[in-house]
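Here the complex is missing a single protein chain, while all its other protein chains stay put.
Chain naming follows the written order as A, B and C, and within any one chain the residues start at number 1.
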Amino acid sequence: MSCSRYEIRFSGAGGQGLILAGIIMGEAAAIFEGKQAVQSQSYGPEARGGASKSEVIISDEPIDFPKATSVDALLALTQQACDKYSKDLKEGGILLVDSDLVKKLPKGNFTVVRFPIINTAKNEVGRTIVANIVALGAMVALSGIVSRESALKAVLSRVPEAFVELNRKAFETGYNRALEARG
Amino acid sequence: MSKKVAFLQGNEACALGALYAGCRFFAGYPITPSTEVAEVMAKELPKVGGAFIQMEDEIAAMAAVIGASLTGIKSLTATSGPGFSLKQENLGYACITEVPCVIINVMRGGPSTGMPTGPSQSDVMQAKWGTHGDHPAICLVPASVQELFTETVRAFNLAEKYRTPVTVMPDEIVGHMRERIVFPEPGELPVINRTAPSVSPQSYQPYDTSFGDIPPLAAFGSGYRFHVTGLNKAQDGFPTTRADIVQAEEERQVRKIENAVDDIVTYEEYLLDDAEVVVIAFGSIARSARYAVNAARKNGIKAGLFRIITYWPFPDRQIRALAERAKAVIVPEMNLGMTVHEVRRCVEGRVPVSGIFRVDGEPISPNEIFARIQEVR
Amino acid sequence: MGFDYEKYIRPGKLPHIWCPGCGHGIVMKGLIRAIDALSLDKDKTAIVSGIGCASRLPGYMDFCTLHTTHGRGVAFATGIKMARPEMNVLCVGGDGDGVAIGGNHFIHACRRNIDMTYLIMNNNIYGMTGGQFSPTTPFGAKASTTPYGNPDPPFDIAKLAIGAGATFVARGTAFHAAQIEKLLIEAIRHKGFSVVEILDSCPTTYGRRNKFKSVVEMMNQLKESAVPVAAAEKMSPEQLEGKVLTGVLYKENKPEYVAEYGKLVTRVQESMAG
Partner (left out) sequence: MEKKQPEIKIIEKYCKGCHICVEFCPTQVLEMRGFTAVVKNPDACIACMQCELRCPDFAISVTK
């Protein structure tokens, strides 16, 4: 109910690195921008597969309820996640989906952005494993809730030296592709 | 100088709080959703010259913690519902022998295996009544990552000060969520260390009440030789069945905590001065409640929040006082009605008390609480 | 003057609570002589036990003593040893305590090879609760919960210990009193988890139900059934039928847990220092 409260949800299948994407988003806000942020997740018993979500709430004021209630921006990397987790996407919210994997979109008045996130990671960046960072770059671009610089700093502070360039490329590619796809 | 800031998970903050308090021994057994506490301790303890051991089961972990604490080392274990059940046997042992230690119980759904990744608040009664026999209990229920750090420090302080086991029980949401945490500098938070005996080893008795209700505990290996047993014992630590001694010792153990409730009991009052509808909540659900109270205020309803931080001893006096002026009390909790009974006991019928209960693995949302506030106003 | 046992016993604690003819007192004396021979520092020695008749032993001993919960003695002892590696840690208990309710702790302490000595007084019965069958009660024997004879096959504690990874395993009997001391001296000196099983007598709850006329008969059975390992090598399987091997049954040197953890701590701290 605080007007500055912004809710982001990363959803997909377990093992896609969405929890890490949420953590990095939270770090960008809480450490690099001095905002309040809460990240939480829910997942099933499976270590891999199954629908999984990671939520980040960002605000200028202390955050009470740590879970999303009315989602401002939703990422769905699988159809199952899109079906399961799009119910509380708010009117006028942002819906980012992987265009290869999510064919059926929920009804509602959303800003829908579609591009092949996983394939972009695989073909343009070079490694499927950084799909989460591609998605993170895209969410940063679309939500505008943290700056591009803060988010990139948060990404790079998390990765070992050898993977800095790969992750930088993943982030930038996601960021740019999202803006192109939104038009 | 700017303080060190991090974006941390509750369980990680808990482990770092333990280290801040001077904890140098951890024994545990893996269990969701508490395992991160063990993982951080496994990584950090060797760096500070402490010891970590993963035991063969929960019972053994609790046993090892008591053994280590008896050598004078601040000791910790972490678990969740089913593991907490297994620990009750040796938790009772720590109670009767008055060995300081801290138990983290990250609450998940139950009974039994229940919902390992789902949040719950249904172990609060187990924290007091889980082990057989009569004993006092101290149980802290933090609501944020920062508070999980500071309450873990306080748990060690209370354990050492009152010579007793202390449980810290975040619900799964608090244990697993990540938030910004500002690390206190060394010395910023008080750290209480164990009182060493002032008498010679020859005249030392482990339960010598001439030092009051909390006799000093010597450390094994420090030159003091004494006996520790789970049997009812006399002041010298040896078993006795003498009725007067057994009665007096049990009463002393309960009294030492009862007499200290003002020092131990902590809570947060939010917009309670003129509140007609009082929400009493703890852990992550207190955060839902605060959100709902703010919404109610915006709608012109005089609502307020009483947030329990120390669950045991229960804040009887404070809740009784609230009942004098409130028109209605709401108790939302992630169980099928536990705190609500304690609240009803305290208010003694002066005001209607209603509960909102969920055990489906979902938190109670601000909307549910707000709707109830509107109903009972 | 004979051996001065009372030097190691807390003043005023004798006579002990064990029944007439119970071998636990004989074992405790062997332990005291071993401690004396090794000159263990009383202030730096912890004696830990679980629950049961045998587990009452630490209460008599003038050391740092811990009488814990049923079966858990070894787990408490593990905490002491990890927190204070310089302490000598001895754990004592009976068969039910050690290999029934405490069986999990027992096998894992063996596996871990943590430096302590576990003395198990095996009298084949739960004495303190009145004579229920234990995991070492012989097949067919009578106990209060096997009134028609025990249908439940027993453990061989020494074999269990060896299988689980204990690095020193010995067996003696309450009859062979002088040997108890020798086995314990070697066990305590051993760096690693050492198990000493002493076959013991419970005339009150086992002997009477199983047609032993007196404790003397039980002692005679211990005497006759025990075969030292060296002697057994020269005996045929037929001759060994119904016998139990005594002496040091197994010994090996393997990395010890507390020492290995200490190395890990040094390694971590060195890497932090640069």
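Please note the rule applied: a residue touches a chain if its C-beta (ideal position, glycine included) is under 8 Å from a C-beta of that chain, and two chains touch if they have at least 3 such contacts.
Predicted model only: the values in this text are computed from it and were never measured.
Taking every chain of the complex into account, the omitted one touches C. In the complete complex, the hidden chain is touched by one of C:S214, C:Q239, C:N253 or C:T266, namely C:S214. When you scan C:Y5, C:F155 or C:Y250 for touch with the missing chain, the hit is C:Y5.
Residue-wise, the contact with the chain that is not shown comes from C:C22, picked out of C:C22, C:V196 or C:V258. The chain not shown here touches subunit C at positions 1-3, 5-6, 9, 14-16, 18-26, 29, 174-175, 177-178, 203, 214-216, 219.
To be clear about the criterion, only the chains that are shown with their structure count from here on.
Put simply, the C-alpha centre of subunit A and that of subunit B have 35 angstrom between them.
Work out the mean CA point of subunit A and of subunit C, and you get 60 Å between them. Listed for subunit A are no residues, as none touches two or more other chains. Among the residues of subunit C, none is in touch with two or more other chains. Residues 10, 42-44, 46, 48, 51, 58-59, 62-69, 72, 75-80, 82-84, 86-87, 104-105, 107-108, 261, 264-265, 268-269, 272 of subunit C are the ones touching subunit B in the complex.
Subunit B meets subunit A in the complex at residues 5-7, 116-117, 173, 176-180, 284, 287-288, 290-291, 294-295, 298, 363, 365-367.
Those residues of subunit A that touch subunit B in the shared complex are 1-2, 23, 26-27, 30-31, 36-45, 63-67, 69.
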